[in-house]
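For this depiction, one protein chain was excluded, whereas all remaining protein chains were kept in their positions.
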Amino acid sequence: MSNLTAGKLLIPYSRLARKKITKFTGPQGRIDKIRGIISDLLRLERIEIPNFVGYESRQYAERLIDLAKKYGDKHEGMMEMADYWIIEKDLIPKLFQVIVPRYENKLGPYTQVFKLPEEYPGKGIKNICMELKDNALPPIQAAMSNRTHNNSLTNILIDAYKKDYKFRTEQNKFN
Amino acid sequence: MLSTRLIKAWSFTSRLVSTMTNTEIIQHRARLFDEEKSRQLKEIERIEKIEVIVEDQENKQVKLIMNKDLSTPFNCAMHLSEILCKRSALALVDGTSLWDMNYPLKNSCSLKFLHFKDEDPFNVNLAYWRSCSFILGYLIETAFKDKYFVDLCSFPPPDIKSGSFIYDAKLNIQNWKPSKEELRCLSIMVSKLVAQKLQFEKLKISPEIAMKMFKYNKFKLEQIPAILSIQKSKSESDNLISVYKLGDYVDISKGPMISSTEMIGRFEVTNIFDIETENYGQIQRIQGISIPAQLQLHYWTFNLLAERAAKLNSALKPTLLNQNRMSN
């Protein structure tokens, strides 16, 4: 196993790895699939995939960028690692020369995820949209609706409760 | 639990002069309601067709040809999709007037279905709160044994920000303060109603039949002329009273109400208070809180809201002169 270490991961991840991503190819196939997704993500910077694969490969992408930031492109072990995880070799310079400088001053997660609606009628597959942050593509937030849920019945009840609570606490202060 | 507690309290109660029990009164009202409904159906001699333009689930306009005075907005939804049938609580006719889901359409019009997750669900929320008060009346009248007589009074117009819905009634049981278990028994009865998927039926009846229908309830009898006078003052042309039926239970209400009990999620009867009024003497105020099944809430938050709903609601007390209260 490699001895490369980096800082804390700033995205949610489970205690155990999700082992079954592919149907027949086993653990080697799992790694291969994640490799493909990582090189897709580095090339396109925004992809749509089923959520169970997406959340798993997101951890690997974050960690690869973390290590690339720490060790740079002159470290032997790091280069071997990048060579293994990136299948299309023209993306290796992109990782070190474009993506690492982009996140130089950034601590936190380098990717972000949006849940996509389920297709109806369909097979009930939950998809997500995953992207590298600060990319040149038009932002996703513009396409999302700005509707608020303040008028729903539960929110009205909760707001009224808050007001009541504030009123009571202020009264107690004076007393 | 409930019955044993009530038997002890019964020795102090005073019974009314009439010998009718609550179940007999309920059956009497339901029988009159059914007769009136069948009579109104018989008046329709010839089936006429109307054009209804319905807004779809995906905001597309669909033209349907329906029967006049027979087909309801719910029937229109049945033509489109299952989701619309399940979730839509009210219908908006011609973009202005609210319409019950189970009340037949009169003219050709355009329809839009409303539900709890709309952009502005103001009217749906009020309808939900109102129908929850209506169900409280159902609970009070059916929960007790036959030897205890309950007089229903009325319920105020819905106010969601107050945190609870109300029904005012005279329970005729002296010195009774309900325990938590007894209140819980009442709330469990609602889950049975939800499982039955009962529909709210609306009917407009003439004041004479209404007087006949509510002749065993002294409070309601006094209210009917007051309601009529209010309708006149608001210059409404028809001189009719709208009545709702849920299962066997019938009550006066202006409406609109939600389509069925399937939409009710959590329901809790939180407390019962004694209040003093001018016209009716000492009566009881029953309070509750509920949330539609379409909306989810964490149980911790719901318990907070229920705590607040257990305090005395300061809504208007029932009086004959109060015009606002009569127009619920």
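Think of it as A and B in the order they're written, each chain with its own count starting at 1.
In this section, a residue touches a chain if its C-beta (ideal position, glycine included) is under 8 Å from a C-beta of that chain, and two chains touch if they have at least 3 such contacts.
To be clear about the criterion, contacts and distances are computed from a predicted model.
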Open item on the list: Can you work out the missing subunit's protein name as recorded in UniProt? Choose among "Uu.00g024170.m01.CDS01", "Urease accessory protein-like protein", "Large ribosomal subunit protein bL19m" or "Mediator of RNA polymerase II transcription subunit 18".
Closed with: "Large ribosomal subunit protein bL19m"
TODO: Just list which of the chains on display the missing one touches.
DONE: A
Task: Touching the absent chain when the full complex is considered, from A:Arg15, A:Lys123 or A:Lys173 - done: A:Arg15
- [ ] Have a look at A:Thr5, A:Asn105, A:Asn150 or A:Gln171 and name the one touching the chain we're not showing.
- [x] A:Thr5
Task: Residues of subunit A in contact with the chain not shown - done: 1-9, 13, 15, 17, 27-28, 31, 59-60, 63-64, 67, 70, 75-78, 80-81, 84-85
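The rule we apply is simple: only the chains that are shown with their structure count from here on.
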Task: Rounded Å distance, subunit A centre to subunit B centre (Cα mean) - done: 49
TODO: Please name which positions on subunit A make contact with subunit B in the complex.
DONE: 147, 149, 151-154, 156-158, 160-161, 164
Open item on the list: Quick check: in the complex, which residue numbers of subunit B touch subunit A?
Closed with: 116-117, 119-122, 125, 128, 160-163, 289, 291-292, 295, 297, 301, 304-305, 308
